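Apart from one protein chain that is not included, each protein chain of the complex appears where it belongs.
Just so it is clear, A, B and C label the chains in written order, and each chain counts residues from 1 on its own.
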Amino acid sequence: MIDLSVDFGFIKLKNPVLAASGTFGYGIEFSPFIDLNKLGGFVVKGLYYSPRPGNPPQRLVETPSGLINAIGLQGIGVKKFAEDILPQLRKYQTAIIVNVCGETEEEYAKVVDFLNKEDGISLYEINISCPNVKEGGCCPAQNPESTYSVVHLVKEVSARPVITKLSPNVTDIVEIALSAQEAGSDAVSLVNTFLAMAIDVEERRPKLANILGGLSGPAIKPLALRMVYQVVKHLNIPVIGIGGIMTGQDALEFLIAGAKAVQVGTANFVDPEATVKIIQDIQRHCQFNNITKIEDIIGTLNE
Amino acid sequence: MIDLSVDFGFIKLKNPVLAASGTFGYGIEFSPFIDLNKLGGFVVKGLYYSPRPGNPPQRLVETPSGLINAIGLQGIGVKKFAEDILPQLRKYQTAIIVNVCGETEEEYAKVVDFLNKEDGISLYEINISCPNVKEGGCCPAQNPESTYSVVHLVKEVSARPVITKLSPNVTDIVEIALSAQEAGSDAVSLVNTFLAMAIDVEERRPKLANILGGLSGPAIKPLALRMVYQVVKHLNIPVIGIGGIMTGQDALEFLIAGAKAVQVGTANFVDPEATVKIIQDIQRHCQFNNITKIEDIIGTLNE
Amino acid sequence: MLKDPHALITHKEHWKDYYLFTLESPIIASQAEPGQFIMVRVSSLSCPLLRRPFSIHSVEGKNIEIFFQKSGIGTSLLSNKITGDFMDIIGPLGKGFSWSQHSKTQDIVLIGGGRGIAPLYFLSQKLHSAGTTPIIFYGGKTKDDIPLKEKFEQKGFTIYCSTDDGSFGFRGLITDCFKDQLKNLTPKQIFACGPEPMMKAISQVAVKRGIPAEFSLESVMGCGFGACWGCVKKIKTKAGSEWVKICEEGPVFSSFEIVWEEQEK
Partner (left out) sequence: MLKDPHALITHKEHWKDYYLFTLESPIIASQAEPGQFIMVRVSSLSCPLLRRPFSIHSVEGKNIEIFFQKSGIGTSLLSNKITGDFMDIIGPLGKGFSWSQHSKTQDIVLIGGGRGIAPLYFLSQKLHSAGTTPIIFYGGKTKDDIPLKEKFEQKGFTIYCSTDDGSFGFRGLITDCFKDQLKNLTPKQIFACGPEPMMKAISQVAVKRGIPAEFSLESVMGCGFGACWGCVKKIKTKAGSEWVKICEEGPVFSSFEIVWEEQEK
């Protein structure tokens, strides 16, 4: 028996494979395909306090080995989530993580405050890449001070451990990660999508109605892995690797680089069984290499 | 007859398609495949003042729709370039651009100063992504002040117009581009490669001897295009688009976004005729759409 | 709804750029309804990355058929598959046409433009076995773009064809051909699929004449099963109108639900 469990200190996951926010719906969309109990956990679609209409279509563009999305965080808001969705999720024996969004710092806190009362949530993941409508700028994730500020505020109200999800659109990812750690984040996850664009040459207009979107998928894996490698070296809280993971091999690259767990995103669209297959692949790799605990692989990169 | 020429003010190119530095050798490597005179121009491999040994292998890793390289700017130095290579290049009727590197600001200036005396060079492109060995850090391209400083120094000694080549590994590409413009750069080109990594899962070691390398190829096109789009909006000097261009369609995306010209990199490895085919594709597109001058396409994005 | 990675191609036919594949996929076949679709993995590599949606063109025992037009990289790769190859498919997906309530309705009209004819064959079969025989309108750019004409005729359907260039049948758009025939016909229900401008024009006629009409919409789909929120169209709901996932709530909607593109601007 191979022990695939990973211990974050504040939570123990049955295995290091999570599904990434926004690519796994509210989880239940995948129950026709896989047994959700097999996952280390899953992160639900980003939640603002209020429902959000999202962007007009076209919302997706396929690019070489990648996908640009500009969904615009369409969502049902916390109340409907708590009423309609959470009751369905409580029966699963896996970590349920809520991806917390906000247009202002206060909105992040409001979401967390509201959800604190609800059972069946294991962790919060704060998505600091939400556009800041109030200040007109991009998002807290691009600046160490605003990262600190949001994380600090959320930690103050949160009744549960908090993962901070970092944006890759920065000069120095380590600086932002350190800020999150300093502000009390219990873990960091990276990366969110890369700001991207595509143009329709015949029509001479942006392919996305929103003009810009976020790139995900295999194309970004080498960039995400580099960032995880850099962040792991400087942090003493757990790091979750995300970006272009399609196979067990991809997941193992992140684990070897030092990620305690990984999240699988775009792969879920291509193959709704991807998460479970990745877990199987990892298991097989351990078996083949006589590794009895997955934790013996984590952070074992020979430089 | 379609007029493909583009006028930068300080130079007129016969067409907007250049070959990118480090992917086109010293130009002559491609003469068995294409007529170099057909190009808008080409940028030779990055030149330091002194010869450089480069990194140990493995230097290349293929990734989904991408290539990570860690060549380490192996090169022959300016003297050998001036003696052995330049005389062979002078016969070509196309813009010859030298990609200028330096471990210190002074080295950039020394390269330019040395080359000022040599005939047959049209422009300098300063590669501000060279690792700064002296200060131990990354490179001037990640900071607006050091960008300003290098560009300013080079402009002072340069007898020729100067293009500043920007790195994409930054939070705010516009800020860096503005710095280059303020320091007197005559144009900017973007992007250089994205810092990336790949891990050999069986051996549990980085695939590249240098651990980190730069990602290029189709995978990065949506990111490069987004940056060009952003920079064009804020600069009043010409912008050259680079990143994952494989076809005429790809090149047109950059031109429509507002780039005055493009550089073709990794595509040259896959198809040594890529540049010439891209020129033909652009020509065909113009013909088909009754466009008589390529400049009528540049910056015509309907938002 | 299930994933079948081993849907065997048992038969392949093609006419210029149009392809018909017969796939052995018993469970999907047993569940499929007209207007539903499948998501097909076109490559095991990472480019093209996403699955492609195709309507279920017909069901015969444990087989389903898809009918598609080669129009890009994905369909081009698909067109190279041969009999004996396996396909990795997910289906049946979405909600189909409301055909079952129309077994008594006479003068049902099906209107297909180009590859939009695909789901209408399955629908025509179902209606036929339910006891009503729809009238078919089928338009294409040239006579090469209406390859399924004979297939419908062989089943005994009345079919009106149009081509933009007049190389066969009515010269012009299928919408005009349909409007033209309205002097003779009194349709009680319209089902249509094709390019959006075509469907919009039909919708306008239908609304004006008070004919109930349903349309199968297209959109770029990331997943096909409700997980990505990529495929939305503006649909009227109780709350007004919202971006609705057409892979889940559609792809079929009625005239009264769809907010056509130009209208929103």
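The criterion applied here is as follows: a contact is a pair of C-beta atoms (placed from the backbone, for glycine too) under 8 Å apart; a residue touches a chain by one contact, two chains touch by 3 or more.
It should be emphasised that the depicted structure is a prediction, and the values quoted were computed from it without experimental measurement.
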**Asked** Among the options B:F8, B:F24, B:Y148 or B:Y229, which residue touches the chain absent from this view?
**Response** B:F24
**Residue of B:P64, B:P168 or B:G243 in touch with the missing chain, whole complex considered** = B:P64
**Prompt:** Out of B:G9, B:P56 or B:P87, which touches the unshown chain?
**Reply:** B:P56
**Item:** Residues of chain A (touch criterion as defined above) contacting the omitted chain
**Value:** 64-65
**Prompt:** Footprint of the hidden chain on chain C, which residues?
**Reply:** 43, 45-48, 73
**Asked** For chain B, which residues reach the chain that was dropped from this view?
**Response** 22-25, 29-30, 32-33, 45, 53-54, 56-62, 64-67, 69, 71, 74, 217-219, 246, 266, 268-273
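The definition used in the following text is that only the chains that are shown with their structure count from here on.
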**Prompt:** Which chain is the middle one, judged by CA centres?
**Reply:** A
**Message:** I'd like to verify one number: the distance from the centre of chain B to the centre of chain C, where each centre is the average of its C-alpha atoms, in whole angstrom.
**Reply:** 47
**Item:** Where chain A and chain B are represented by their mean Cα positions, the distance between them in whole Å
**Value:** 34
**Request:** Compute the distance, rounded to whole Å, between the mean C-alpha positions of chain A and chain C.
**Result:** 36
**Complete:** Residues in chain A with touches to at least two other chains are numbered 61, 64-66, 217-219
**Item:** Residues of chain C touching at least two other chains
**Value:** 46-47
